[in-house]
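One protein chain omitted, others in place.
Per-chain numbering from 1; labels A and B assigned in written order.
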Amino acid sequence: MSRRVAIVGTGQTKYKSKHRTYASPDMYFEVMKSCLEDAELSVNDIDAVVFGLGPESFDGVNGVDKWCSDAAGALNKPLMRINTGGATGGSTVLAALDHVASGMFDVVVAVSGQRMGEGTGHPQYGLGLGFDPILVRPFSVNSLPIFSGDALTCMNKFGFGEYHMARIAVKNHLNALNNPYAHLRINTTMEEALKAKYLSYPLRLLDMCPSSEGACAVIVASEEKAKKITSRPAWINGFNAGTTIINPGIGGADSTTTWDKIVWPAYNMAGIDNPRKQIQVAEPYIPISYQEIAAYAAFGFCKPNEVAKLVEDGFGEMGGEVPFCPSGGCLCSNTIGCSGMARMAEAAIQVMGKGDARQVENVRTALATAGGGLFGTGGMTAFFLDVVVLGAQPN
Amino acid sequence: MTETTNVELLTVQSSWEIPYAYSAGETISKFLVELRDNARIMATKCPKCQTVLLPPRSFCATCFISLKDQWVEIEPVGKLVTYSICTEKITGAPEPPYIVAFVTLGDSSVPMAQFLKGMDLSDLDKVGKELKAGMPVKAVFKDRADRKASVLDFHVELMR
Partner (left out) sequence: MWNRVGIIGISETKCEEMNRRDSTTDLVFRITSEALKDAGIAQSDIDTVVMAESDQLDGRVIGAMAMALPAHAYGKDEIRVEDDGASALILAYMRCLSDRFDTAVVVGWGMCSQTNLDLLTGYSFDPFFHRPLGLNWITAHGVQAMTYMNKWGITEEQAAKVTVKNRSNAVNNQNAHLRKRVEIAEVLKSGYVSTPLRRLNLPPYSDGACAIVLASEEKAKRSGRPVAWITGVGWSNDTYFMGDKDLWRLSSLGQAAKRAYAMAGIHDPFKEIDVAEVYDVTSYHELMEYEALGFCREGDGGKLIDSGATSMDGELPVNPSGGMLSSNPYISVGLFRVAEAALQVSNRAGNRQVPGARTALAHGMSGICGQSNSVVILTN
């Protein structure tokens, strides 16, 4: 059996549109300092560094991990760079887990970030570079029309409407008011949410994630070390990752269609057969409101035809049955290479009882996901999902 | 692997057009502003290990502590550490020939990269023989009107 691995500390910077006070190395140094402080460790306690960064087209430097390696505590240490698009932050945590589970290292830091604000063009241009340069890019495709098409598919398929999307949007934005790191901290209401301008029908302004800059770090440790470092580690009891093809709209598929295939192996590993009863909080990677609704079913919390009712009953709200995104989630802060890690950090914060104003009560098990890829380009494009299940006790 | 010889094989031209406005942050901004406004070279010094870092950093990588407000002024004279003479045009690089040098200035513990100018580059062999590590150099600033808060606001020359 592989060694057990736990998260023993986390750090995040505040997320903003553009951090004028930071050159990139400054940002990574800050997040490393705060993560080391959280774990009460020094940089000399770190055995290896895994650096996650999404598309460099945002940062404008080829190899930000090399440029910022000193700030990431990687001087004279093993360093590796991970890039899986939007899932990067999550993949980086899993790669750090690989380092420890292999038996080669005991304490490894996973650090990630992105400078979404360095480019002065529109972020969608940078994302558009993900599409095939010969067959698709000439159409100047970006992700908005794809997501709005997918939203309509989900609305039809699962039986919910703009009202339900607004419930999610409002919930997450209000949650973010409790999160000192969140980018968007908007005290909004259902009325405002339903009057907000459309970006691309049916998606309104508050349904979409912002483009945020920031960084996150997570320290993982072997069982033996974790127990020495903190009295409340967040044990990585289940994890999985997988790549699937998404062609939304074809064969009734939507963007969440294959998520269950990737989530259940992680649940099995963690000994979960009834997520609704056994998981107390979720921090999924969901950049658009409608996806959270479909995710209730995709993650096994209910049947597909029950999602609308769950939203109406406030299932995912603070104080609801299973709070989703107490941090405000990606809807309030989305830093491409880093959000996936922020979700895992926030889930760890919940398990470790460090959530302050956003703490959910009695968390024994938390779910976090990270996702990446661009779908709906007419075939053969991969979508990638990382899943972790964190527990207050090792399984 | 057999070649398909009947199909016309194409390449498709494209480029990324992405303008950037990089955030210099507090530390680098101060360094650049001092170059532009005062023709002053500033470095940061680690209070723990006493290393003087030029160009300045906001933290010391070895001690892993913040160097906020740990500024020291650097005398604009120093020594040549190493260099290379660029003789062939490379995309994205200046027109050759030119010399990229690493020089320690003032009390800096580490050398910084800078253009070394004022050499007669018509005889590169002669230049190669002349340049040696340890030779004294000085920083030469552009006129105020031409300084743009850039590392190119000055260059270095041999002190003859």
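What we mean here is this: contacts are C-beta pairs under 8 Å (C-beta built on N, C-alpha and C of every residue); 3 or more make two chains touch, one makes a residue touch a chain.
Just so we're clear, the structure is a prediction, and the values are computed from it rather than from any experiment.
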Omitted-chain contact residue, chosen from A:Asn76, A:Ser231 or A:Asn362: A:Asn76
Contact residue for the chain not shown (choose from A:Ser200, A:Thr243 or A:Gln278): A:Thr243
Missing-chain contact among A:Met27, A:Leu94, A:Ala221 or A:Cys338 belongs to A:Leu94
Can you list where chain A touches the absent chain? 1-3, 23, 49, 53-57, 60-63, 65-70, 74-86, 91, 94-95, 98-99, 101-104, 126-127, 129-134, 240-245, 261, 372-374, 380-384
Contacts of chain B with the absent chain, listed as residue ranges: 1, 3-4, 9, 11, 14, 16, 20, 22, 24, 28, 32, 53-55, 61, 81-88, 90-94, 98, 100, 102, 110-115, 124, 128, 132-133, 150-152
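By our rule, only the chains that are shown with their structure count from here on.
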For chain A and chain B, let me know how many angstrom lie between their CA-based centres, rounded off. 38
As the complex stands, chain B meets chain A at residues 12, 14, 16-28, 57-59, 61-62, 64, 66
Taking the touch rule as given, give the residues of chain A at its contact with chain B in the complex, in rising order. 18-26, 29, 32-33, 36, 42-43, 57, 60, 70-71, 73, 75, 115, 117-121, 125-126, 129, 133-134, 137
